[in-house]
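For this depiction, one protein chain was excluded, whereas all remaining protein chains were kept in their positions.
We call the chains A, B, C, D, E, F and G, going by the order they appear; numbering starts again at 1 in every chain.
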Amino acid sequence: MKHEIRLSGLGGQGLVLAGRILGEAATIHENLYAVQKQSYGPEARGGASRSDVIIADAEVDFPYIDEADILLTMSQEAYAKYAGRVRPEGILIVDDLFVRAEPKKHPGRFFSLDFTRLARNRLNNDIVANIIALGAVAGLLGVVSRDSLLKVIEKRVPSRFIDVNTEALDLGFSLIGEDKG
Amino acid sequence: MKHEIRLSGLGGQGLVLAGRILGEAATIHENLYAVQKQSYGPEARGGASRSDVIIADAEVDFPYIDEADILLTMSQEAYAKYAGRVRPEGILIVDDLFVRAEPKKHPGRFFSLDFTRLARNRLNNDIVANIIALGAVAGLLGVVSRDSLLKVIEKRVPSRFIDVNTEALDLGFSLIGEDKG
Amino acid sequence: MNRVATPKVQILTKLCKRCGICVELCPKEVFGTDDIGTPEVVRPDECTQCLSCELHCPEYAIEVVRPEE
Amino acid sequence: MNRVATPKVQILTKLCKRCGICVELCPKEVFGTDDIGTPEVVRPDECTQCLSCELHCPEYAIEVVRPEE
Amino acid sequence: MASKTKRFFMLGNEACAAGAIAAGVRFFAGYPITPSTEIAEYMARELPRVGGQFIQMEDELAGIGAVIGASAAGVKAMTATSGPGFSLMQEFISYSAVVEIPCVVVNIMRGGPGGGAATVPAQGDVMQARWGTQGDHPVIVLSAATVPEMYYLTIKAVNFSEKYRIPVILLSDESIGHLRETTEIRPTESMEIVNRRKPDLPPEQFEPLKADMGQAPPMACIGDGYRVKGYCRLTRNERGDPGAVPDVQDRLMRRQESKITANLADIHMFEDMGAGEADVVVLAHGSNVRTALCACARAREKGIRAGVFKITTLWPFPYAPLNRAIGRAKGVLVPELNLGQIIGEVERACKGRAPVVGLNKVDGTLITINEIFDAIVELNKS
Amino acid sequence: MASKTKRFFMLGNEACAAGAIAAGVRFFAGYPITPSTEIAEYMARELPRVGGQFIQMEDELAGIGAVIGASAAGVKAMTATSGPGFSLMQEFISYSAVVEIPCVVVNIMRGGPGGGAATVPAQGDVMQARWGTQGDHPVIVLSAATVPEMYYLTIKAVNFSEKYRIPVILLSDESIGHLRETTEIRPTESMEIVNRRKPDLPPEQFEPLKADMGQAPPMACIGDGYRVKGYCRLTRNERGDPGAVPDVQDRLMRRQESKITANLADIHMFEDMGAGEADVVVLAHGSNVRTALCACARAREKGIRAGVFKITTLWPFPYAPLNRAIGRAKGVLVPELNLGQIIGEVERACKGRAPVVGLNKVDGTLITINEIFDAIVELNKS
Amino acid sequence: MSALHKVVPASEIRKHLSKTAKRIWCPGCGTAIAMGGMIRAMVESKIPEKEFAVITGIGCTGRAHAYVDYDSLQTPHGRTLPVATGIKLARPGMHLIVFSGDGDLLGIGGNHFIHAARRNIGITVVLVNNFIYGMTGGQVAPTTPTADTASTAPYGNLEEPFDTCALAMAAGATYVARTTAYHVRQMVDFIGEGIKNKGFSVIEVLSNCTTQYGRMNRKGSSAQMLKWFQKNSVSLKKAADLPPEKLSGKFITGEFVTGKRGELSARYHELITQKNKERVDAHEA
Partner (left out) sequence: MSALHKVVPASEIRKHLSKTAKRIWCPGCGTAIAMGGMIRAMVESKIPEKEFAVITGIGCTGRAHAYVDYDSLQTPHGRTLPVATGIKLARPGMHLIVFSGDGDLLGIGGNHFIHAARRNIGITVVLVNNFIYGMTGGQVAPTTPTADTASTAPYGNLEEPFDTCALAMAAGATYVARTTAYHVRQMVDFIGEGIKNKGFSVIEVLSNCTTQYGRMNRKGSSAQMLKWFQKNSVSLKKAADLPPEKLSGKFITGEFVTGKRGELSARYHELITQKNKERVDAHEA
């Protein structure tokens, strides 16, 4: 078992944190093996950002992703750059607010979801779009449970933000639940 | 033709300058080839000092002296260290004031001369002992003339000291002249 | 001059990074913002030509007509 | 005490580097020098125990008996 | 024991810092530089919690200087940096070797030369780690290939440094320093932790520089009451007094060199991962190891006998073991994130027995499995 | 012309400084360190007399920094130092290579490591001269064997630096820097003096980093009116703008490397002094050359065919020429005033064709004719 | 102070920017405001463009060399002043502006800073002090106020910050001033005075690093940080009348030193002229 997940967008969207939570949940609470690598441009803020996570049931033999099993893009630039590097049977997810996608080009499953608008409108907090997306990704991935993720979120997020993050995570899972059918 | 001359004593006795004058005179005014290398201890003043000069009629193939043709020692320490490293047919010169020598150990020619006392008593200037010695060495050496040496001295020595240095040089040559006979 | 009177404050939106400095520093609340924070001149007539916005804009994206001498 | 009275100034000649400081700084010209510049106590009785020689000797080679309290 | 092993999802740089603390490091001084800074940040947070000290100094020279000071005072100490800062530490590394004050320097390599590219991996400082300093002196250089290795090799580095009183350099690069990875950490009690030897003689009899060939002398630290001397310029006798006597200097230099040459078996860490039976041997270290292993696996699937010779101890370079391992090889491939550095040593080791070919990348990206695979296929043809 | 040749009795260090001035150097900045300081002292005295500038800076980093500044402003510039100071210059040497601002660094080697022994010769910085810096970049390293060579090689060093826009390191050691020797100086007019190329395009069209492989681009200097950009961190496009694009970085690195690899014939200076016909080849540079020649002469007197392969360009190392030269050798002897540095390259060059044996001395004294002679006899037996 | 209508317009700044380099400073970064101030002062000085060179070090501030359209050069971290010293001696006619950060100039570069001041070499330093190492992600700087937080001072800074201006004065600088990213017109004036001074000039610009220092120390938005400077700046004159306790947490702004003494590159050129004369005289004699 080996899953390669790429979360991409802009610096400041919290994708590095999302990837880290995913990997940590897999490692510590699912007893799996994970790696996560971010890359970013030279900007401290606002540049391109990418967070690659691999989850496997044995030590990861090669920690870098060429083609992803799941690709999340939260900016048009990221979409342009990475949409072509998803496995044919892989899953492509975009943030509806930022990405104008061409779903036909992608043979596998495709989701255009409203992470950022939902965060803003339903949770009153732009910043948790990443956790909604994380929920959706984890839901599609299927190997890291909501509870495992939540345990890590509780450790990594200041206590006053735990509630909204929990809501966001559940919202994310639910998006997929709905859509999956 | 190749002559290896070692001038040894203490820092401050001016042996480096003497060696330099000898080499420069040979190079520039006798059209010979010369090298000169000094070595000293870590002290800025008062430590052991050595100035090796080689003069030859072709480029010097090897610039360091193992056994000397002419050895001048102006301290007991230098005598102890270098007297054993004179060629059998070589010349050993010591400053009578500082060195208690064992002439019998040396098969070649031996001179114990009064450079420092002569400087002090005849020229009223301790510091020109080195030039008296230089004159003596040059006299014994025979390949660098008094005039050549004088030209260099005139260039290297502050003008107010030229006279006393000239006297010193001549005195040195004369010591050998006397002694040579 | 026959030209149309230029507004006293102009924003070169292409250069703007949406830092909010001009909006927050303008003493006359001349600026508003759109959905994603891009400043817009909403009360041009209030402008006293104090130059605060122009002097502080880190992208050199604002120009204010200089007050008469 | 039964010992012979120590002179007020003592030079440990073995340590001396013949810098001349003690000789030149002594206000009472207590020191003279030999042929090659080694200081010698030549006027011990002149010594006022000012300590200048001891304090300035770079070789810590001079000792002066401390003045009585 | 396995039950006590703990799992973490750690950054390579954090694993390094955590390893250092496990090894007993209680002092860190440094100067920020990407991509090493997380090591300093971890230390700033954690050291005061375990009674240790962190200080950010005014530059890298001061960083390693303070580390050497703390070590001279008896505390295990470490610094971390990247290329430009590593260059600034060279004088002190040489000093540390000659005064035999242990210290560990971590260099998380980034794109070089010059200011370089701070956020991309490279292996441009591999030769510098051995030869960057003035004068001859021994040094140990290790290269970490994974995040868990960052943890365990840091412990090794500290151990070597204390045992041999030698500067130890741990190399890794951005792609590992900034990689998060599942890391299983064994309890510290189960690991060998080395502490420098203390003098066994009283101060009057103790000679700070006296040791047999192959050995570091016991170390009297500042504050131990030994009125310790001898932490100074090159030439000192065994009592620690200065004086430029040729045979004393010679003895010191040769004894220090012998700490490496007499202990190769202890210091060499390498792994023959199918190289011994291979037609094509890939010599890899650091971030190229996993890539090389994947490429060789693929090659074997295609019927090509390919194997990896992984080196963890870069310096002293394992000439003899490598020479033995290439027994039947038709060619040796050396992938490097530089213009060809360790390949020179491979050539020396191979002594012309097999062609040695480099695969070099300096554009800021990692060498890919495909690139190594293609090179293996090519070499196999010859 | 011979009539115009002048004879001097010069210190090696003075010959170096005089050569620099002959080559057009008009700026020197440095920091005193034995045994190099006479170079600075000569420059302090002579440069203002020829309209040039000397400045003693606060440390070696500042010394080479000022040199690079002056060179960026269009003036040929040089610094000089010894081991510890050379270590402090490494970051800037790497910088100079990547921004392609010419500079010459003279290192008069002394006993190392650490503070070292300031007044004795050594060759401990030979590998450092090539590998002391962060990252990969080209560099040229020359080694002077006599006082006259100090003069002429300094001119060569300045020429190479200007021609290839590259840092050039001139190595020598205390035994030559502090040697006075009859030195015949040909008139400057009779010598090749190279000046860096100036842009042939107007500022609007000029791209400061644009050049063919094997070439340095023409150089627009500060104050030339070009609004010159591109003197900055590694990754820049040909216009000089920053941006970390892999292929741009790759092209820059490879083009800079090619300045060396495409011009080996121009850069290599070596001399086969009987090595081609020898049973025992002595590979020597710097202060060992004359010793080796005398030892070989003595060996030949005793019927042993011995010859010297003298290398003046240490880096790039002349692998192929050496390999050719050892055609019939039974053994290669490599005398070095270190624990074995250039010998590694000799082994690479020889590819196992002949045994390579080191003769190493690190006690602060020179290798003697006897020692080399004895080693030749020994090697000849095998 | 220049009257409002004389302020160099933003369009004029843009004319002196690189047409091709993308500025990657964070939105609202005070370094950009300071760079604008520097260019305004350069324009106001009326000195021909080609007589200027802008030298930067490494750091966010140290990116400016790529953004301006003057002769420019970026040195290794901390080494602006040695390189600028070399340039100035080689081309004494040039006006050199060193534009760099507090870490670059006072951290790793502190020795060059005091020695350049001592030499009174003709260089104008615009020191952008944002109290932090911005570019590397918010580490403590030699200017970080005591007890403030940084990524390498997670429990609050235990050290005291430098008083940049006091240090520059003690070391020998002949023009020293402090202003803030809020006080742009003052900034332009001070930099202009610095350029006019023949010797070594230091203009410290307190600046907002909103992303690192601001975030870690809860200073709010960029505009809020600028207002913080506005509110807490005290002019040198006023400060003289206030007791020390009233000055804690305040920024003292104004011109500290405007002294004169010989500039180094000029002195050196006198020496050259004299040596040249000696040679000519000797020939004629």
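Here is the rule we go by: contacts are C-beta pairs under 8 Å (C-beta built on N, C-alpha and C of every residue); 3 or more make two chains touch, one makes a residue touch a chain.
What you are looking at is a predicted structure, and each value in this text was computed from that prediction instead of being measured.
The missing chain, though absent from the view, touches B, D, E, F, G when the full complex is examined.
Which of G:Thr61, G:Thr80, G:Asn111 or G:Ser151 touches the hidden chain is settled by the complete complex: it is G:Asn111. Of the listed positions F:Asn13, F:Thr37 or F:Gln341, the one in contact with the omitted chain in the full complex is F:Thr37. The residue touching the chain not shown here, chosen from E:Met10, E:Met43 or E:Ile68, is E:Ile68. Take subunit G: the residues that touch the chain left off the picture are 108-111, 114-115, 118-120, 142, 155, 158-163, 166-167, 169-172, 261-262, 264, 267-268, 271, 275. Residues 26-27, 29, 48-49, 51-53, 55, 57-59, 61-75, 77, 91-92, 95, 99, 222-229, 231-233, 239-243 are the ones on subunit E that touch the missing chain. Touch with the hidden chain on the side of subunit B covers residues 41-47.
Keep in mind that, in the parts below, only the chains that are shown with their structure count from here on.
Identification of common neighbours of subunit D and subunit G yields an empty set. Ranking E-G and A-G by contacting C-beta pairs places E-G first. The geometric centre of subunit C is 59 Å away from that of subunit F, both derived from CA atoms. Spacing of subunit C relative to subunit G, judged by their CA centroids, is 28 angstrom.
With centres defined as mean CA coordinates, subunit E is found 57 Å away from subunit C.
Within subunit D, contacts with two or more other chains are made by no residue at all. Looking at subunit A, one finds that residues 41-42, 46 touch two or more other chains.
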